[in-house]
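The complex appears here minus one protein chain, its other protein chains still in place.
By written order: A and B. Residues from 1 in each chain.
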Amino acid sequence: MHIPLSQVATALDARIDGNAELEITGAAEPAQCAADQLALAMSPKYAEGLAKGQARAAILYDGASREEFGLEAALFVARPRLAMAHLSKLFDPGPQIAPGIHPSAVVDPTAKIGEDARIGPLVVISANVTIGARARIAAHASIDHGATIGDDILMHSGARVGAGVTIGDRVILHYNSVVGGDGFAFVTPKPSSVEVVRATMGAETELEHQSWTRIHTLGTVVIGNDVELGSCSCIDRGTIRATVVGNGTKIDSQVQIGHNTTIGEDCLLCGQAGVAGSVQIGDRVVLAGKVGVNDNIFIGDDVVAGGGSNIVSNVPAGRVIFGYPAIKMTTHMETYKAMRRLPRLLKDVAALKKAVPNTDKND
Amino acid sequence: MHIPLSQVATALDARIDGNAELEITGAAEPAQCAADQLALAMSPKYAEGLAKGQARAAILYDGASREEFGLEAALFVARPRLAMAHLSKLFDPGPQIAPGIHPSAVVDPTAKIGEDARIGPLVVISANVTIGARARIAAHASIDHGATIGDDILMHSGARVGAGVTIGDRVILHYNSVVGGDGFAFVTPKPSSVEVVRATMGAETELEHQSWTRIHTLGTVVIGNDVELGSCSCIDRGTIRATVVGNGTKIDSQVQIGHNTTIGEDCLLCGQAGVAGSVQIGDRVVLAGKVGVNDNIFIGDDVVAGGGSNIVSNVPAGRVIFGYPAIKMTTHMETYKAMRRLPRLLKDVAALKKAVPNTDKND
Partner (left out) sequence: MHIPLSQVATALDARIDGNAELEITGAAEPAQCAADQLALAMSPKYAEGLAKGQARAAILYDGASREEFGLEAALFVARPRLAMAHLSKLFDPGPQIAPGIHPSAVVDPTAKIGEDARIGPLVVISANVTIGARARIAAHASIDHGATIGDDILMHSGARVGAGVTIGDRVILHYNSVVGGDGFAFVTPKPSSVEVVRATMGAETELEHQSWTRIHTLGTVVIGNDVELGSCSCIDRGTIRATVVGNGTKIDSQVQIGHNTTIGEDCLLCGQAGVAGSVQIGDRVVLAGKVGVNDNIFIGDDVVAGGGSNIVSNVPAGRVIFGYPAIKMTTHMETYKAMRRLPRLLKDVAALKKAVPNTDKND
């Protein structure tokens, strides 16, 4: 792929200085840059590497000049990270799946496959499945009966779509991800230890020995447009209604979303986050890596939860939280600093008790 | 599936009021209920939705009357959640796998397949595998040589059973779950940093640079009856003996169970829980979401661990625990409340130090 810088500049909404006809084949960090690659030198620190590489063109930071680095051309952008998004899209060849349906795929005759869809080797598509136009489904992916999948979606190898699930357009399901596993819902004949603990906030009681009866999963999963689901991530179907993921929400690897949960639009759920069942999450919520969310709670729009937070109760819109259990981040930091002073505090109080006689009497 | 309410009432052990011959095709939340569905209105809050939906029959809460909601029939149950279990079982069609062995499956001629088993497309069954009667094995599942699988089991797509593993009856392995990966066990020629840290409780020493030698896994996994393993969950085989999961234990998605660990009967391990190697877990233990369990410890019967708890030492039977590290939940809450008062306490002690002269001398 050879792309003239003028075209790159348009895609990146960049100002160009120098030879706009120079053709590039990709991008690289300055020190590793080949002569036909565009160097990513958006900060003085990165630009230092230009001397070590072969770059003839670079994206430079504000205030830098192409002459000082001996470049034939330079691009300048307002928001470097956004430029990266556009640039990377330009050069992403995407997965290589041959047009049509690979002869080794097992496609039920009742399945409807959209125009120009590409179905890779050993894919399994069950009865009454509908797949949109230009869908790309890689080797070993499977789609169970009655599922509906939108246009332009991409399923990587080993991704699983359960029966009856609905998935929107332009969705990406990464390797070995799962949409539509059964919910984890069980019940005992009489109240279980979990029910007792919740009702009593931790009191310990002797209970009859009981086994778990399965609550079967009759609901489904509905995923909007432009959603991404990372490798080995799992979304369970709802018990009766659907588990829902809104448009534009991005989910990283090894994330688990429980049954009946609703997630709004444009959220970010980072790696190993886990959301239990029947949770309501608003729009633009960010759960950093390893965040856990208790079942049956509500998280408002625009909440941001720091890495490893354990969210145990409702969170109002706009709140920034952190901790185990998660509280306002600023409160957490105040408490945490105080905690670090605890050993010193213990000494101070011991000294005070010596200095002030008879305090123990007042206990 | 059309089922008369009289039959539903029997399955749910419910009292019926009104037209017992009404036929239903499923269940739904009241507001979304179609005319041929049973509305789930087990609380006044849910019953409010009846007016918005089309339901002619509902499960109602104690004290409600079918007349007040204009229903043709109503069911009343003692324990609504248990009723849900029976009801959902009644309407679960299960996965659609055609009878017999799909021609695209690769089944070793030495494998013994039970009566009425259903083997889906592109399944791989290796040499000397035994599969029970009525087993259902979905597309892309694989069973390695010498494994034994019971009657009525269900393997979803991409589930993996390792060589020599033994699995009981009525077990469900969800999408991309793994039974029988190798244990994670390595050793260095001389004591490793981990060994030194454990022996010294955190002292930092300079150590020789060493590489890890693999301890190969010769043991297996033995899973009892009525066990469930969630999507992308993994159970490692034991080094010499077997890793064991007892009858009736339910395991959610993305749970990891280490080598040599023994888990008792009727336990619940919720999403993203992780149990290290050589752990002994009793019966009816509940590990909530994201709970971690250190290696080589003992957890007694009926222990309940709250979400995200980090269990680092033995836990006696019946204890309810929480925290990082996990302690008695009631103690955790007391300490936690005190911690929230810390910033105030620091101010109080500073004021006391001013008011009480010369306390620093006693330090």
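To be clear about the criterion, contacts are C-beta pairs under 8 Å (C-beta built on N, C-alpha and C of every residue); 3 or more make two chains touch, one makes a residue touch a chain.
Keep in mind the model is a prediction, meaning the values are calculated, not measured.
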Residue of A:156, A:241 or A:259 in touch with the missing chain, whole complex considered: A:156
Residue among B:158, B:246, B:264 or B:289 that touches the chain left out of view: B:158
Chain A residues touching the omitted chain (full complex): 26-29, 32, 40, 79, 81-82, 84-86, 88-89, 91-92, 95-96, 102, 104, 120-122, 138-140, 156-158, 172, 174-176, 226, 228, 230-232, 248, 250, 252-254, 265-266, 268, 270-272, 283-284, 286, 289-290, 302, 304, 306-308, 318-320, 322-324, 328-330, 333, 336, 339-340, 342-343, 345-346, 349, 352-353, 356, 358-360, 362-363
Absent-chain interface as seen on chain B, which is shown: 106, 122, 124, 126-127, 140, 142, 144-145, 158, 160, 162-163, 176, 178, 180-182, 184, 186-190, 192-194, 197, 201-204, 206-207, 209-218, 232, 234, 236, 239-241, 254, 256, 258, 272, 274, 276, 290, 292, 294, 310, 312, 324-325, 334-335, 338-339, 341-342, 345, 347-349, 351-352, 354-356
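By our rule, only the chains that are shown with their structure count from here on.
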Gap in Å, rounded to a whole number, between the CA centres of chain B and chain A: 23
